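Below, a portion of the complex is reproduced, with chain positions unchanged.
As written, the chains take the letters A, B, C and D, and residue 1 is the first residue of each chain.
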């Protein structure tokens, strides 16, 4: 690619992936609402608000790929989520439509199915069960991507990210851990495939515990290589086992299911 | 019921159902953004904006049931849809949470699956394929209802309405027609059931053409009694058959699938 | 048929069906552990204990059909259930094997799936979820019938009876009611079919509420004709609506799910 | 329609439907390999061999609809079946391609699934299990229709006919009977639908015994109105019940499953 746009570059995912994705394009354009690390070689850093339509159109112009990590990524008030994850997503898809439909990798979340219990193995088309306003906003994002695909041919990989951290740090993450390396190889597959479509892909490594069945997305040729298994002893040493009735033991969304509605 | 709130009372559905639902409660509270017919016996008429949080809390207070027809019901700009169908829905569910969780009948739409083709028979859990911003906003509403059910026990009947008109007026409506009487009997079932949960119900009569399988909702005891069959000759006389490639012949969402994104 | 054996003739089902099945055979042999009404024309009345192997062999001898209503039909102690519903069923199948495999209509129960919730529509092969020792004993009976079919060709209709009473008498029975006439027509179909096999059939009328999908058994040619709908007003007048959290509103097995283990 | 071609007009189906379909077009063109009844008003009678490519092109020219009853309809030698049901079908589809793709109603057969047992309820996409060379040739025909649809947009209704006779005449036909009137209404639906596609439809009336699930084809708006039930007593009086192990009791294809390969 000539230029790849990465939104949410100052957030957890963004910082984790910034250098790991450097090889994907001649230029990486990085954006966030807040301040980012200074521009390096082959990088463009542009501070912008996803809720600002004109700004988003400027961001997308000239890009032939988008990795969308931007927006709110935890439970917050409706106002905050509305700006970033509802209007922001609309702005992004309109900007893509105006700019030749660059392919999008969209970071959606396991929290769209957070209220399913951990003893169920889900396929991509099991019913949504979002676990908070954040989860609801990601359902909205997936619906938006589907509509732009059906209507305009816009291609998006909807990656329902489990827990993308350098390593798993609690019991639940033994099931949900998504290694940064596996995420990189997935992004590579998404941009390499001759035809992407608009698949839902579970963003999770090849862990022993498995709640999510990715076989429907095997046409893309992606196989995760990492597993949380090598961190199990460390995780179990550092954490007491959650009780059998704790949200972290019961629901796929873990503690998010117990979050209140944030009123401010 | 003591008091039933009907939102969107000035819209097509609202006007069609206003008198038909009069028997459901001692008082019917009617609301809309625009002017409504004057208050009758056993009615309260309150003009209000669903995007106004305080106003919505006032509307819901004192009601033990809600029939939500309110919001935008055709393809419109994101701004209009955002106010009414995103923020408005959030306001409604927050108001219900603050007021003892009155049961809700929520008018969602076949346009959440509008890009499925007409030769498929869908169950409630086939993947969403919204056909425009309006359809996307209804996906959001369904997700919101699911979340409030999982998290707070709020019960909602998600009625994906086909075409609720006095009679079917074109070929597509032979399949999608939902007679007002069948809608009334469904609403009765939803409020009568000892336990409602948060089911997705296809709002459609017992037409000969059937795109939607309601058997999963049979636990509620609802059976449609009307059929579009008696209007077939009239419809065929009044309308030329759409060509085999017209959106009205191809997609379940019909002409909505061909709508552009409304930019203002 | 020459001679039809009806077990459990002194029980609720047995008394309800005794005259209704009189036309099925030249001779009806009636049996129960307790005293029955005196023998009428074309009847043989034989008091016997299903746990007594020799007695059961005598009962079955000379019969070319069996309708098995016998055994415990509510939650009781393990000892009582074991004698009647475990050993008794074994004795029945061994007796049938020794006597030319007369076809059996076996009254099993909705309580084999009693812990499924009322908002699910089950097929015959959804997982069992028995709601007490009684339900567990009926799982055993179904397994026994399956084994004798696979191994020896013994044919059995496993009828999972909902609520077979003259009329429905509470809210749950609006969904589970099985009219005696519909049961008779089902029994006729089971004995008339050239080939029966070992199907699981939901014993329920054509009620508006439907938890159970009988379509897999449509090869037998049985269609229920009755519906609980004509009793709805009477039921609703005579019973307060159960609360949304009562077992009668939540579980298919209703109040059985709340029974304790009977220790004596 | 201006002109409807009916092949196989001298066969059982053809004679049964000839007058019943007279209203479907200004002109009915009738064809068969053998002699037919003389031409009536609005009819054209053309004797022709389906294996003769040029003749078939002539037949199809000028027609805007085809009802294909032609070909071998019982177990015969490979040579006979090959000419009529393999080459003949290829000729028909090539002729349709050369003549503007008139819509086709294709009489395929339950014998494509004849080796499924009678205690299974099949959907249109259960695996084929043909019961003889005739059944295999109908699998071929269905595959041909599918290919011309995918490749050229040719629309075909693949009607897997049960037993289309004036009335059912044995036990098996109580399940498989397809009344001529129901077939007529189905053909009307197929030509009336704005978009037909290439559905598989079970050609069977609304009998009490049901082996075949037609719900996937409900989008066409067809509902059978007849039932074999009113002939049950007559059938049972006229026929001894087949034994439980007879092919007519075991397999959906009945006695066809016991046919040998015809070597001449």
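We take it that contacts are C-beta pairs under 8 Å (C-beta built on N, C-alpha and C of every residue); 3 or more make two chains touch, one makes a residue touch a chain.
In this text the structure is predicted, and so the values were computed from the model without any measurement.
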| item | value |
| --- | --- |
| Identical protein chains in the complete assembly, only 4 of which are shown | 6 |
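Rule of thumb we're sticking to: only the chains that are shown with their structure count from here on.
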| item | value |
| --- | --- |
| Selected pair, out of A-B or B-D, that shares over half of its residue contact pairs with C-D | B-D |
| When chain C is superposed on chain D by its C-alpha atoms, the rotation angle in degrees, nearest 5 | 120 |
| Interchain centroid distance [CA atoms averaged], chain B/chain C, Å | 42 |
| Between chain C and chain A, distance of the C-alpha-averaged centres to the nearest whole Å | 53 |
| Chain A: positions in contact with at least two other chains | none |
| Chain-level touch network, classified as line, ring, star, complete or other | other |
| Contact footprint of chain B on chain C as seen in their complex | 118-121, 171, 174-175, 207-211, 213, 241-244, 246, 248-250 |
| Chain A residues within the chain B interface of the complex | 78, 82, 86-87, 90, 94, 97, 112, 115, 125-133, 135-136, 139-140, 142-144, 146-147, 150-151, 257, 261 |
| Interface residues, chain C side, partner chain D - complex | 155, 194-197, 199, 215-216, 218-223 |
